[in-house]
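Only one protein chain is missing from this complex, and each of the others stays in its spot.
For reference, chains read A, B, C and D in written order, and residue numbers begin at 1 within each chain.
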Amino acid sequence: MELTPLNESNDDYRYYELFIGPNHPGIEGNFSYILKMKGHTVAEATPDPGLLHRGFEKLMERRLWTQNLALIPRICVPEPDVNEVAYCMGIEHMAKIEVPKRAQYIRVIVLELARIASFLFGVSGLGGTTGHYTSAQWLIGDRDYILDLFEWLTGGRVYHIYQYPGGVKNDLPEGWLDKLSDFLDYMGKRLPEYDKFIFKNPIIQKRTVGLGYISADEAIENGLTGPNLRASGVIYDIRKAQPYLVYDELDFEIPKTGDGDAFSRILQRRLELGESIKILRQCIKQIPQGPYRTKVPNPFQFRVPKGSYYSKVESSRGEFGYYMVSDGDVKPYRVYVRGPSYSIGLYYATKALVGMRIEDVPVWIHTTDMCPPDFDR
Amino acid sequence: MVIVEFLIKLSQGFGIGALALATGLLFGGIARKIMARIQRRYGPPFTQNFMDLFKLLSKGSVSHGWAFDLGLVAGFVPMLAALMFLPIGPFTLFPSDSSLIMIVYLMMMAYLGMAMGVLASGNPNSAIGMSRALMLMAGYEVPFAAVIFSIYFFSKTGYLTQIVAMQSGGFMNWNIVKMPLGFLAVEIVLQGMLGEKPFDQAIAPAEIASGPMVELGGKYLGFGMIQHSVALFLETGIIVDLFLGGAPNFWIFIAKQFVLYFVVVLVDAILPRLRVHEATSFFWKLPLFLGILQAVIVIIQGGVLNV
Amino acid sequence: MSEWTEIVDYFRGRSMWMLHYCTGCGAIELPPTMTSRWDMERFGITPMATPRQADILLITGYLAIKTLKRVIYTYEQMQPPKWVLGFGSCTINGGIYWDSYNVIERLDKYIPVDIYIAGCMPRPEAILDSFVKLKEMVQNGEAKGYEKYVKNYEWYKANQDKVLKRTKPVLERIEKVTKIG
Amino acid sequence: MADILDEIRAMDLKASWLNDWEFEVIVPKERIGSVLDYLKSRTFKGFMGLSCVDWIDEGKFELVYILQSYDLSLEAIVKTKIPRHRPVIESMNAIWKLCEVYEREMHEFFGIEFVGNPNLRPFFLENWLDTPPLRKDFDTLAFSEELFEFKEDETHGINPPERIE
Partner (left out) sequence: MSSQDIEKKNGFAPIVGLKYLFKKPHTVRYPKEDLEVFPISGNSPNYRGFHTNDLEKCIGCGNCARVCPTDAVTMVETTDLKPANKFAKTVRPVFDYGRCCFCAQCVDVCPTGSLQMSRDYIHTFHPSVSISVEEEPEIVSKDFIWRADSTHVGNPGYVRNEKNKFDKVINFERTAPKKTDPAKRKISFSKYVQIYSKEEAEKEASRCLGCGACVEACPNELHIPEYISAISKGDPEESLTWIYKRNPLPLICGEVCTHQCEEACVVGIQGEPLAIRWLKAFSASNVDDYLKISNFLPKSNGKKLAAIGGGPASLSFGYYARLLGYDVTIYEAEEKLGGAMMWGIPIYRLPKDEMMKDINAILSTRIEVKLNTKVGRDVKFEDLMRSYDAVFIGVGNSKPMTLRIKGEDLENVVQGLTFMHMVNDGTLKDLNGKKIVVVGGGNVAMDVARSSVRLGADVTIVYRRRIKDMPADPEEIEDASQEGVKIVEMGVPIEIYGEKHAKEFEYAVASLVPDPSGGRPRPVVDDKSPHVKISADYVVAAIGQTPSIDFIPVDIQQKIGFDGKSIPVDEYGRTKVKGLFCGGDASNARQDIISAIGSGMRAAKGVEVYLAKEEGNV
């Protein structure tokens, strides 16, 4: 690459192009920003998505409703369960399938565990970008314990393929809840260490406090959702506002940080992690016995009645939505996936990154916890 | 006889080079082990760095022009040259020429040479990295200079051999006791010199894809690694000579070096990276303050109070 | 000379630096493999930020056409000796995206692959296992994919160009796309 | 809450609840801008997504705008149909700037032209010369077989029993 000045005669600076990604440790996943740089400062950011584009929406139209269950976890790799749940909930709504209470509790457990795993993954990314490798190693190491739980429950470490229209595929294995409870105890011990090691760390605070400030109005205008939106002071959580599953039976709060900067974004996640643990503990106590799946027709005869529905789940990154259209056949007519990172990664980043120094770009990317596969699809 | 002497010196020089390299690599390996432990894992064998170096030297490499090659040589040779003047325990290759200023000057030369080389690669990442490295250098060289000034003033000499000699006779004579603030400043500076976190802005893999090293591959990276290892040995060695009273024999010298490096590694393990301007301004604040304070104390002690 | 080669190969096998490039979803199992739970640094494998420094390129799953281009650039930037690992089903025969319009089917048509790992995605154990295997292969001098690439460059190039440098539509158009202006 | 639907119906539009938090509005193509503008003024400030459904038998594309009201906790699904053979619609980037990227995506995947959108360059795909891929008449398997040169055994090795018909 050459340090070529771009032809902008009215400017004395030498601009040059810098690729953040795809082959760059500072980017999440396989995604790229092409930055036009002015010294150490970003003058223009252009996202270059599609490096992970697999054409999910097309492939889903070619597969049976339930076959797609193997496909959709891959839309958001670090947190696959939200896809499964959102998709199944959409089907259940359209086909009017009742989901047993126990299955709903299990789904909440899975979702909240996935949220914790996703937090650990996301903040470890921050550790990686700021050079705080020890925290990255710790968090990913601890995330593995969640993967163990998932593996025992579902038979797969990352792609669980555990949800099924009408409930979940199999019951909790014997002793699983004890194991979960042990894990929560362990997390309870580790969390203060994380706080001291990461959140109270003066340099982490120096790097993130005040970085990438966004006001509440701007956040809404730019389509931010989830923790990123809440960190700006809009206390809106689908789990509270439009309770799905059994979230209305559980006692939890939406923490408020509201500074709108990078630090409050990770802090928001950290505080929500505490709430997740609270939810999980309640679930362990409250989970009822009983069936865990309503029987639905087998995959070859499973037809969803004509109609369309937008089903959504609060993921750790924001609102994960599935807009599904059925023409009454065994295959979906159209599935549109609304990834939570779409607006922030492809649109808001072009605004937010401008004027930012190069060293802050990866930090900003990681504090927004964006996940390229969910907008590349 | 001159020829024989020259040959002896030459082989001794090679010996020192090899020794410094081996020690540097070993330190690197042990540091990786320590880091790994803090990160709750086992880490690579402590000989890993040797294997890495060997592999790098056996690997194919791409040059980016003569300036690239020359730059690397210019980065590598001064570092080795500086090493020749370092009193290693009781041994000094050129006892009469261990001028501190010269060593520091040669070290800076090495970095500038490196800068020239990597800039020739044309990769913006390495340009950014190099500009960061130089900016950082501007940061830590100032407090370092302040401390050196104190030592000059205190020891009334610029030769390391003499500084070491002055500290003989027990722990209480070491400069670390006499100039604790200066030592503190230098330890922080050492963190910066070695490019360990929080001062690794120059390489910063996640930001600028390892900065200056971005276009170095194979043998070039191998030379970079040698340079880094030698620098590690040299820089810790200087501080051992300056503050820890040198050493009666080689092993103790290495042990002292390691203690210094150990602290660096621990800090490296628990702190993330600062922004580059923050790092520079940090050097101009705390370490510089300590350095100047030390200088003032020394001046007051030596000049005014005449202790 | 052969002893020398053996020694070199021994050290090459003990120090393999991988390129830190997440090409596909298999990359999600790399962080656990890299970090404290599985710790692949025990084998001397560390992630590297740039292709110049890397010895092994992990193709972690499917390759979108756009990524394929970057991967080829990356691969060609790497210095020999270099090795490619194909992770999971997608690199072998298309995997779950076998019918996708944007994902290649067989990786070794475009770059030479030294070792394939089954799984979707491979567990950390499987990844470590393949690293150990690759180490043995390197030490026995069996991993020579990079030489193959040089030897058969024309063939690889033709395959790459077929996918990357399309000049006319792949399928006959059924309906004309309406464009305005 | 329910009165929002009455208001919309008063505008001579079809609207119905999908569940407690979601309603859909069917809007003729000409009025889409004004309806979205109106909804935005009625607290539907969050733009959640833009989707498109290819009703190939009808010869229509259906654009689906998903809006979110944080104050009312409601989701509005606004649908409009445009002809398939000359898919043109005005861009909504005057109302939501971020609509631009969604429209760019729909342009790429369906070939819909958004009048007023300054940036309809290729986005996810590189060097795409075929039918836009998410259209129903695009056969992804055939494309894949052709481009990546592999053949699919449709029978899975099962030979259907020979029968007298």
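Worth a mention:
Heads up, the rule we're going with is that contacts are C-beta pairs under 8 Å (C-beta built on N, C-alpha and C of every residue); 3 or more make two chains touch, one makes a residue touch a chain.
Only a predicted model underlies this, so the values are computations on that prediction, with no experimental measurement involved.
Among the residues A:G212, A:P227, A:P255 or A:P372, only A:P255 touches the chain that is left out of the figure. Considering C:E6, C:E76 or C:D129, the position touching the chain not shown turns out to be C:D129 (whole complex). Considering the full assembly, C:I115 is the residue among C:L19, C:M48 or C:I115 that touches the omitted chain. Looking at subunit C, the residues touching the absent chain are 36-39, 42, 89, 92-96, 98-99, 106, 108-109, 112-120, 122-126, 128-130, 132-134, 137, 142-144, 147-148, 152, 155-156. Not every partner is drawn; the one left out touches subunit B at residues 34, 36-42, 266, 269-271.
Against the chain not shown here, subunit A presents residues 63-64, 66-71, 134, 141, 145, 148, 151-152, 154-156, 159, 161, 164, 169-171, 173, 175, 191-193, 195-197, 199-202, 205, 255-257, 263, 267, 270-271, 274, 293, 295-303, 328.
Quick note on the criterion: only the chains that are shown with their structure count from here on.
Mean C-alpha positions place subunit C and subunit D at a centre distance of 36 Å.
Subunit A and subunit D have Cα centroids separated by 23 Å.
Counting partners per residue, subunit D has 124-126, 133, 138, 140-141 as the residues that reach two or more other chains. Shared contact sites, meaning residues of subunit A that touch two or more other chains, fall at 24-25, 50, 53, 55, 58-59, 62, 137-138, 141, 376. Per the touch definition, subunit C reaches subunit B in the complex via residues 8, 11-12, 14-15, 17, 20, 35-37, 39, 41-44, 46, 48-50, 52-53, 55, 78-81. The part of subunit C that touches subunit D in the complex is made up of residues 65-66, 69, 93-94, 98-106, 109, 162-171, 173-175, 177-180. Taken in their complex, subunit B has these residues touching subunit A: 35, 38-41, 122-125, 127-128, 131, 197-198, 200-201, 204-209, 269-276, 278.
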